[in-house]
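Would you mind keeping the following structure in view while I ask a few things?
Every protein chain but one is kept in place in this view of the complex.
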Amino acid sequence: MVDPHHVADVAVHSSQLLRWIPFIPLLGAAVNFLLGTRIQSRAGRGGVAAVAIGSSLASFVLVVISFFSLLAFDEHSRLVIDTVAPWVHIGSLNVDIGFQFDPLSAVMTLVITGIGSLIHIYSYGYMDEEPAAWRFFALLNLFMFAMLTLVLGDSLLLMFVGWEGVGLCSWALIGFWHQDHVNTTAGNKAFIVNRIGDFGFLLGVFLLFWSLDSAGQASMVFRELPALVGGLDGMALWGVPVVTLITLFLFVGATGKSAQIPLFVWLPDAMAGPTPVSALIHAATMVTAGVYMIGRLSFLFAMAPATLEVVAIIAAATAFFAATIGIAQNDIKKVLAYSTVSQLGYMFIAMGVGAWAAGIFHLVTHAFFKACLFLGAGSVIHAMHHEQDMRKMGGLRHYMPRTFWTFLIAAVAIAGVPGTAGFFSKDEILWNAYLHSPALWVMGFLSAGITAFYMFRLVFMTFYGECRADEHIREHLHESSGWMTWPLIILAVGSLFAGFLGVPAALGGSNAFAHFLEPVVGHMEHSGHHSLALEYGLMAASVGIAGLGILLAWLIYVKKVFSAESLARIGGGWPHRVFLNKYYVDELYGATVLRGTMGLSTLFAWFDRTVVDGVVNGSASVTRIGATLSGAFDFRVVDGLVNFTADAIHAFGGVVRRVQTGSLNTYLYVIVVVVAAVLFAGTWN
Amino acid sequence: MPEALGLHHFLLVGAALFCMGLYCVLTRRNAIGILMGVELVLNAANVNYIAFSRYGVGGVDGQVFSIFVIMLAAAEAAIGLAIVLGIYRRSGSIDVSQMTSLRG
Amino acid sequence: MDHILTYMTFIPLAGMAFILCMPGGATKAIRLTALGFTIPPLLMALWLFANFDRSTEAMQFMERAQWIPSFNIQYIMGVDGLSVTMILLTALLCPICILASWNIEKGVKGYFALFLLLDAGMTGVFCALDFFLFYIFWEVMLLPMYFLIGIWGGARREYAAIKFFLYTLAGSVLMMIAMLALYFYNEPHTFDMLVLMDNAGTYSRTFQTWTWLALFIGFAIKIPAFPFHTWLPDAHVEAPTAISVILAGVLLKMGTYGILRFCYPMLPLATQDMAFWALAALGTWNIVYGALCAMAQTDMKKLVAYSSISHMGYVMLGMATMTVQGINGAVLQMFNHGTITAMLFLLVGVIYDRAHHRRIDGFGGLASVMPVYTGIMVIAFFAAMGLPGLSAFISEVLVLLGAWQYSPGLAIVAASAVVLTAGYMLWMLQRVWLGPVNEEYASMPDVNAREILMLAPLAVIVIVLGVYPHAILDLINTSLTAINNTVLSAVPPVASLPLDVLP
Partner (left out) sequence: MNLNNIQSLPFSLPEGLLAVGVVGLFLLELVVKRKALLGELALVITAAVTCLVAMQSGGQEGLLFGGMVALDGFSIFFKLLLGLAGFGAVWMSLGSDEMRDEHPGEYYALLLSVTLGMFYMASATNMLMAYLALEFVSQVSYVLTGFIRGSRRGAEAALKYLVYGGVASGAMLYGMSLIYGLTGSLDYAVISQVMAGLGSGGVDGAVVAGAQPVIYLALVLVLAGVGYKIAMVPFHMWSPDVYEGAPLPVTALLSVGSKAAGFAMMIRFFYPAVSAYDGDGNWLAAAGVDWQSLLVVASMVTMTLGNVAALRQDNLKRLLAYSSIAHAGYMLMGFVVMADDGLRAMMFYMVVYYIMNLGAFTVLLMVLNQSGREDIEAFKGLAWRGGALPAAAMLIFMLSLAGLPPFAGFIGKFYLFAAVIRQEMWVLAVVGGVNSVVSLYYYARIVRSMYLDQPAEDAPQFVADRHNGLLVGVLAVATLVFGVWWRPVVALADRSLSFFTG
């Protein structure tokens, strides 16, 4: 039952170490799920945290070891696989539980386990009053497992396991404080919207599988796909090239998981979860799964320029619109959430223009600074006794200096100030976007300015000026513990320096990062030659607009040169209202998709109970329909059909009884009439 | 016996009797009247048997049959009258259209 | 082990006789006896599972005896991969259901006696290879089911019981007509299902079509396929927990089992003709319709009942595709649905035992009150949603994969149910288990050892089959591939009627 297909032309290394990268967190999760309550009651919160942090760190260590052993291989044979067990082998479908480690997985796993471990540590400080800490840590570990499966899985199907697994953990962690209805509703929304994406993803997988099947050989295993997809050329379904359809379906999945238009609505709501969760899942790792997936299948997407065009346009729109929404939010986590959506848009712009490595690069730098921002926000929220409204903050830099400085560094990074991580990765994307189409660059360029503005609006509203919190909270304001601040510091350092992994050639670097990924994702060649001067000019422009954004924020929120209120009144106030209400997308979905589904379900249930069964229950169903219309739909349509028949037979029974009058004359009449009729009929022929 | 009188005349008489009997049975509401109708039906058959026996190829079988029928008709009338008498004693009426306690 | 199938079928029957002889007051002894008589079949099923030859599609563990020679009725028992899977499911669920019935107080003796009779009937249905014998077992189940719902059920139990009874009988009458038609079509007349299958090539297309329809309606009522499904919500809501489990876990499977056992190999031409509308399209409709109806329910059991309708749609769709993936996925889904929906009903039963109602809006915050229970419940719910890593994912993906090759349009509609399913499951989960604690149930005890004993094995199976589906797939693949090939390769019989030959 072992996979018979071997890829002959690539030297494959195998290592049984690989499986432990996801399995150790899984083990940690299992221990905490099954024994967590006992551990916590015996050893306190520290016990469960130790299990979780330990397994996460152990996984990180394994990743590092794997990473270095990968570096030791020749550039073109950097692929390690670990086939654990056969999984599904039915007909042409042959999938094993197997993991693969290549440069792309390496980058992802380093981010996941590295930043993940930091956030585990941070969580110990953050969840210091949580009675169900065991459940929290178990879920975090389970998330690590699922995410690692997503990026290490060697087939689309196994990737999908991780893909939905992270969704499950996301659901459970968003609704972690499940006594509050708002939290669980947000969790459900996240899961269901993600499922819409997963629906697309599945269809993409099916179409890919069967197209490959009719092209000769079907497979879902990543390392076999590049050699096979060539057969898809020229195939079409419903008049569309299959490659385009496949990639579009897959991209639907990506829009769900990575919160792109039109499925981004769940991410802001997901901020209902504990802040470390927002940092880990809804900023640094899970939401980037879509980007990873496109990177993983870049050879396929490269075959579908039409899809890439769609990706780029949607991504640019997402980046821009999410940024505009970010301007008007007052909830500190909501601002960061829209910022995440916007930054994910950047990553997809990169994917859409074929700059795969640039997208992944931004993914990495974003993981650092966005995790840092979220954790910093968490630190603030923790200090403010779970107050998230920025209008009630202010001046916090005096109370929590370490949080302030790390937050500031991360904000500088995301704004794209030269030298920081954000600068390198964002410029790489903007440059590639410009090469593809200047219009895309304009969108990204504008978004960069807005990003700088709302980030510094956040910084200034939170950390500058007078403290607007009430007395009680102000008295208790304090810097967070070392469990929380040290991860912040490490992340801040990363935000400053991670960019140097991929310094572009124009700035004298060698772009080591892109080079490292090249064996996996390759790169698309752009036609035409562009001068270095142009590249410098664009760089300067984006730095300039970021500076402009920061300056504007400073003028408004520190110097109060303009009031924020007057800004909100621009254009009759409606732009602000639109931003504040997130372009009314939630309302739109509520009125169409949600209302439509619920209406249909109510209608069907009514139909089921009234018509289908009613034809069996007949006369009674008429009254029941009346009852239904007045709101009680628990009675009868499909069922009605059945009951109608029964009633009809019953009524017929009544007729027969009435003929049996008891009078002899009737009886005799019946005989005579029937016999006469029979005779008449018989002799007629 | 005149030439004109043939089998079919007897059969017509029989059929007419049969119909009259049925008519009587259907329209009478008096129990005795109905019993008389039944007698007519039986006798219609008797006419047939005897006619067939005389004109047909059946030998004396038909005549024997009719004797048995007469006997049975008498028995039936006796039983019927006894029942009717019982009913009359109890309810003072022999109108069958009143006897509808068993119905439905 | 000679005659293992006979033993499996008749040991519960012996148990019934034994229990009938016990004094009615000895409730505890009766429960234990009932449990005791369901354990040997389980062990035998496991033995079958271990010793079943997975490499051949031929029937195994065959038994054959004359019964009524003058009508050529025989006693034939035998299993292939398809039936072994179903037997395993039955044998597994029966002891669990006995455990779930531990709280029955009224008429204990009658309850367990009838339950064992039901057990015997179910096992017999999956073992029988003589159509007549199959029919007897099929019908034998009706009676205990009627009483188990009618006597031990909820408020509208009488309506539900008679509805179930009438519906199923209507289906089986048609089945009997089809059975006799097959019998007389074959020369010499026979009920031997193996012969009926072997001769499939000689049945004319018209004959196949009508017979197929008659059989299909009988089976569709059991599945239950729209619009024959309305007995199901009523029966489920009124039935006691254990009976709901059996109903959803085993009885529904008999519909699809029957289609695969009879319609496919015996009437392949008709299957080719009818599969699209009667199985694929109807199955897809079932999936979406069931899911949407489930969403509107206010009673937990009813919701689960409609979810069964939806999930059984996958089975219909899968088998209709006639791809290796689809048909294997369909049967795997039968097993998985059997375990998952059993868990769901048991879980609803657990709180029903405590709260004596099942209104979705009547609870809230149970997760805080009953953490262990909630943990198991989450596994069951997410398994029902087809979460990867749990068993139903594999079967649903296989079905949908097969469906895509068959008809991408249907596959898209069917796959949309992944969203709907998540919708109604999570919504119910939120309303019942999450949110602020309902003070009325703030002190509800968590699951006890007995309840864990009945839920844990199922939870383990759900997880194991998600990781190692070949435990079942290996069992069924050979048999199903053979059945599938029969249908795919069927051609109309060579015309041999004089009318066709004469000029």
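By letter and in written order, the chains are A, B and C; residue numbering begins at 1 in each of them.
Heads up, the rule we're going with is that contacts are C-beta pairs under 8 Å (C-beta built on N, C-alpha and C of every residue); 3 or more make two chains touch, one makes a residue touch a chain.
Because the structure is predicted, anything quoted here is derived from the model rather than measured.
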Quiz item: So which of the visible chains would the left-out chain be touching?
Solution: A, B, C
Quiz item: Of the listed residues C:Met59, C:Leu169 or C:Val195, which contacts the missing chain in the full complex?
Solution: C:Leu169
Quiz item: Thinking of the whole complex, not just what is shown, which of C:Phe147, C:Tyr203, C:Phe382 or C:Trp404 touches the missing chain?
Solution: C:Phe147
Quiz item: Which parts of chain B are in contact with the chain that was left out?
Solution: 11, 14, 18, 21-22, 25, 31, 34-35, 37-38, 41-42, 44-45, 48-49, 51-52, 56-59, 61-62, 64-65, 68-69, 72, 75-76, 79-80, 83-84, 86-87, 90-91, 96, 99, 101-104
Self-check item: Sites on chain C contacted by the missing partner chain, in the whole complex
Solution: 68-71, 135-136, 139-140, 142-143, 146-147, 150-151, 157-158, 161-162, 165-166, 169-170, 173-174, 176-177, 180-181, 183-184, 210
Quiz prompt | chain A residues touching the omitted chain (full complex) | solution = 646, 649-650, 652-654, 656-657, 660, 662, 664, 666-668, 670-671, 674-675, 678-679, 682-683
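Please note the rule applied: only the chains that are shown with their structure count from here on.
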Quiz item: Cα centroid separation between chain A and chain B, in whole Å?
Solution: 96
Practice problem: Measure off the straight-line distance from the CA centroid of chain B to the CA centroid of chain C, and report it in whole Å. | Solution: 65
Quiz item: Which chain A residues reach two or more other chains?
Solution: none
Self-check item: Touching two or more other chains - residue numbers and ranges from chain C
Solution: none
Quiz item: Given the complex with chain A, which residues does chain C contribute to the contact?
Solution: 163, 166-167, 226-227, 229-231, 233-234, 289, 292-298, 323-325, 328-329, 365, 367-368, 371, 375, 378, 382, 387-389, 393-394, 397-398, 400-401, 404-405, 408, 411-412, 415-416, 418-420, 422-424, 426-427, 430, 433-437, 467-470, 473, 477
Quiz item: In the complex formed with chain C, which residues of chain A make contact?
Solution: 1, 33, 37, 85-93, 97, 157, 160-165, 168, 171-172, 175, 178-181, 184-185, 187-188, 191-192, 195-196, 198-199, 202-203, 206-207, 209-210, 213, 237, 597-598, 600-602, 604-606, 608, 612-613, 616, 633-634, 638-639, 641-642, 646
Exercise. State the interface residues of chain B toward chain A in the complex, per the touch definition above.
Key: 22, 25-27, 29, 34, 96-97, 99-104
